[in-house]
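Every protein chain of the complex appears in place save one, which is left out.
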Amino acid sequence: MIGFALFGAGRIGAMHAANVATNPRSRLHCVFDVHTATAEQVAAAHGAKVAPSVAAALGDPAVDAVLIASSTDTHVELITAAAKAGKPVLCEKPIDLDVKRVEQCRRDIAGTGVPVQLGFNRRYDASHRAVRDAVRRGDVGALQLVVITSRDPAIAPMEYMKVSGGIFRDMTIHDFDYARFVLGEDPVEVFATGSVMIEPALSAIGDVDTAMVVLKAPSGALVHINNSRTAVYGYDQRMEAFGSKGMVQSENWRPTSLRRWTHAATAAQDPLLHFFIQRYAQAYVDELNAFIDVVTSKGKPEVDFEDGRKALIIADAAWESVRTGRSVKVTYG
Amino acid sequence: MIGFALFGAGRIGAMHAANVATNPRSRLHCVFDVHTATAEQVAAAHGAKVAPSVAAALGDPAVDAVLIASSTDTHVELITAAAKAGKPVLCEKPIDLDVKRVEQCRRDIAGTGVPVQLGFNRRYDASHRAVRDAVRRGDVGALQLVVITSRDPAIAPMEYMKVSGGIFRDMTIHDFDYARFVLGEDPVEVFATGSVMIEPALSAIGDVDTAMVVLKAPSGALVHINNSRTAVYGYDQRMEAFGSKGMVQSENWRPTSLRRWTHAATAAQDPLLHFFIQRYAQAYVDELNAFIDVVTSKGKPEVDFEDGRKALIIADAAWESVRTGRSVKVTYG
Amino acid sequence: MIGFALFGAGRIGAMHAANVATNPRSRLHCVFDVHTATAEQVAAAHGAKVAPSVAAALGDPAVDAVLIASSTDTHVELITAAAKAGKPVLCEKPIDLDVKRVEQCRRDIAGTGVPVQLGFNRRYDASHRAVRDAVRRGDVGALQLVVITSRDPAIAPMEYMKVSGGIFRDMTIHDFDYARFVLGEDPVEVFATGSVMIEPALSAIGDVDTAMVVLKAPSGALVHINNSRTAVYGYDQRMEAFGSKGMVQSENWRPTSLRRWTHAATAAQDPLLHFFIQRYAQAYVDELNAFIDVVTSKGKPEVDFEDGRKALIIADAAWESVRTGRSVKVTYG
Partner (left out) sequence: MIGFALFGAGRIGAMHAANVATNPRSRLHCVFDVHTATAEQVAAAHGAKVAPSVAAALGDPAVDAVLIASSTDTHVELITAAAKAGKPVLCEKPIDLDVKRVEQCRRDIAGTGVPVQLGFNRRYDASHRAVRDAVRRGDVGALQLVVITSRDPAIAPMEYMKVSGGIFRDMTIHDFDYARFVLGEDPVEVFATGSVMIEPALSAIGDVDTAMVVLKAPSGALVHINNSRTAVYGYDQRMEAFGSKGMVQSENWRPTSLRRWTHAATAAQDPLLHFFIQRYAQAYVDELNAFIDVVTSKGKPEVDFEDGRKALIIADAAWESVRTGRSVKVTYG
């Protein structure tokens, strides 16, 4: 049984807490949150302790691993501290919004040998992973085109948007990581453009709510990503990989398999699952299992710090493309 | 160029007239209808003559073949006359509502050697035919279950229902023929039941508007047919053939391939094509081509008088099943 | 926390044990199985005790409820004992294969007031339930036709088939219950027929592996069920309800939402989930939650002893129909 310390007990932290608590191979040992009441509530729900501090949690020998689900600006500090304490880390994306801080963190944890797994949920979704696996097996032949449709069901409040780092670092970063996952290589060029069509207040902070991206890989494979902050029919998550031997796609899931036939329409399906907590519920379970495997085997995570760093570098390049109107070369340092 | 005489210039006759006239291998020579104005209209639309009588049409050397689209009660007489005149016949289903008259007609035309093709449109639909072809090729292995969904978009007026011969002779007869087509053998047992759920006036004439049938074939394969006289979403025509190696299905067609995604529903498709004239438009063209092939090659029709006779025998057995509550053995004489 | 005694620790018992153990509102207190080693294994996996006997388990005050997943022939005795001990029961279908024993059990437990919930898994599947809910809300108007497709992925060994009670009591019984669930009324007539097309040895024991059923409800609504013991593409479970305002259907689920496009085929999906443990995994969780609600609230189960009894009565009538070739009137005593 792997004992977990959970840092951050908000919505996504609470979900991770439940996954840790019900997983037969793990238990929730302690919870820390800057809002003590929040930590207490989540800890109580699963018979865990409230940790008085991060340091106390990291010093606790009953803590075998750390799950970071706190606000983005705390990730670097927590990853560094956990790595130095020798505790394997599962950290929600992104590592940080500032690539300089990410590079510093990378240097600080180098040599600790502590595994740091990043929480890119798409990688653990059975359908999106099946697309990648089919590509890797050669089912589509030489990969030529990838189309990623990724639309949120409803835009977040402006308070969140202001600290989000902008659409590419906050939302598209998942798609950048998935693009690397399915490509099996790192994009070398990125073009991005966007519009403000949903929340006019975004203009004042230089963000967009509607975006399109084109990536080019060394092989010549091209990737398209389109994003919207508000799809009224639900959380739209589709992947398509096309190559010399054919195509594979992962389609959306619905709450039920119901089809309705009326005088007005036929075979109409449910609206999509609302958002990531529902859509990727099983992915979060599988992500945790993969992390427990890593902790248990002292192995390497499939999706690690480097993946988080590279996705952020692409996101930065996307913003540069928006500013310059150019396709921007991406280098990973 | 095969010269056609058309008997019957109502809705379906007019459609056949247009198909004959635009087919590069045929021309509409003359039209006869007991309503002369109707005949005149259809003839004029395609530069054809109005025949003064059936006999005149059949005696006209420019008439190479006959298309019978008149009311059901005239079919036997017209088939017999045409066969005796040596003119190949394409006749709309059914041959007649009375199997005794059908048997008499069979005897009367025996020995003429004149091909009589029956207008069972499902056989010429590319999708339903693809189901049959897949079964015949062995794609589903040993055929075990057939499910036929066959629902009209809107019930006909009571005047029509009164002379229709009842649902099994009028509507299900298509499905009985399709069952034989896909089975490749003749059903030996039929169970049928029905309800009046749409048009209460049907009770008085002993008919039903909602029906289910189960057929058993000599091989043990079972066939289910379900019928409704009114499907508000359009003309519902689906075939399913299941066996030891898998299943094939033919789905409905829509006017467009549009899918709609709203807050209320996703991937909603168009209502179905309204009715047989639209749904089987291409099937009627292909049926005509098959008939022209027969006329030209002096060959045998793929669907002929015997198919019409057998489908009627099954329909009669279905009515007997409704009356007796028993599964009725079917023999074809 | 509801403490459970589990009777029967085979495949389906082990699944229920895991569901009880991971449910936040229940715990697995003890396990009894005639094969002690089996009981020990399941108990150990969830930190439960092995009960030395049924009586000991029923007499244990830490046991709040009983889950019966033992072989069918033990159900009546266990239900009766549990009811007399005042322990609410969740029992796998069927109650028994002999309606006389079921009637006796009904009398024996009458007056205990102990809730007995039957494990008809389709009722707790979100998609099949959505069909029922849509019908009940009037979305399809007056219900006219129900089509139930229910095919197992692979036939069980003959040892099982010999004690199964035959296809209608063993397999179709789920579909009979679902028919009653969606109809909202009890069928008054049943016609059934079948063939041996998969396992020739079934003929010797008077069973079939391929079957079709037609039910008629008092309203006139008609229900069709088709069954096969072996569908090579997986466990095929589809429901369709048609009425005066339209139709709803529940489609199959696949392991992933993958679609494959090759030179040979387009939009090909995964084979279906293999069998009931996978297909109805969430239904079993939801069924348990419904039962815990009943135990907690002292309420009535939505699906209870009467539902199990009535489904068996229909199954018996189906066998009578096969024997007699007649549509058999069903009365429920």
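Each chain gets a letter, A, B and C, in the order it is written, and its residues are counted from 1.
To be clear about the criterion, a contact is a pair of C-beta atoms (placed from the backbone, for glycine too) under 8 Å apart; a residue touches a chain by one contact, two chains touch by 3 or more.
Keep in mind the model is a prediction, meaning the values are calculated, not measured.
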I'd like to know which visible chains would be in contact with the absent chain if the whole complex were considered. A, B, C
Of A:Ala56, A:Leu145 or A:Met158, which one is in contact with the hidden chain? A:Leu145
Would you mind spotting which of A:Thr22, A:Asn289 or A:Ser327 touches the chain that isn't drawn? A:Ser327
Identify the residue among C:Gly10, C:Gly220, C:Pro271 or C:Gly325 that touches the chain left out of the display. C:Pro271
Candidate in contact with the missing chain, chosen from B:Glu40, B:Glu103 or B:Asp139: B:Asp139
Residues of chain B in contact with the chain that isn't shown? 22, 126-127, 130-131, 134, 139, 245-253, 255-263
Note that chain A touches the absent chain at residues 142, 144-145, 147, 149, 151, 189, 191, 193-198, 210-212, 214, 216, 219-222, 224, 226, 228, 230-233, 242, 244-247, 325-327
Missing-chain contacts mapped onto chain C: 232-234, 252, 254, 260-272
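As a convention for this text, only the chains that are shown with their structure count from here on.
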Rotation, 0 to 180 degrees and nearest 5, that superposes chain A on copy chain B via CA atoms: 180
Need the CA-centroid distance for the pair chain A / chain B, whole Å please. 58
Residues of chain C engaged with two or more neighbouring chains: 245-247
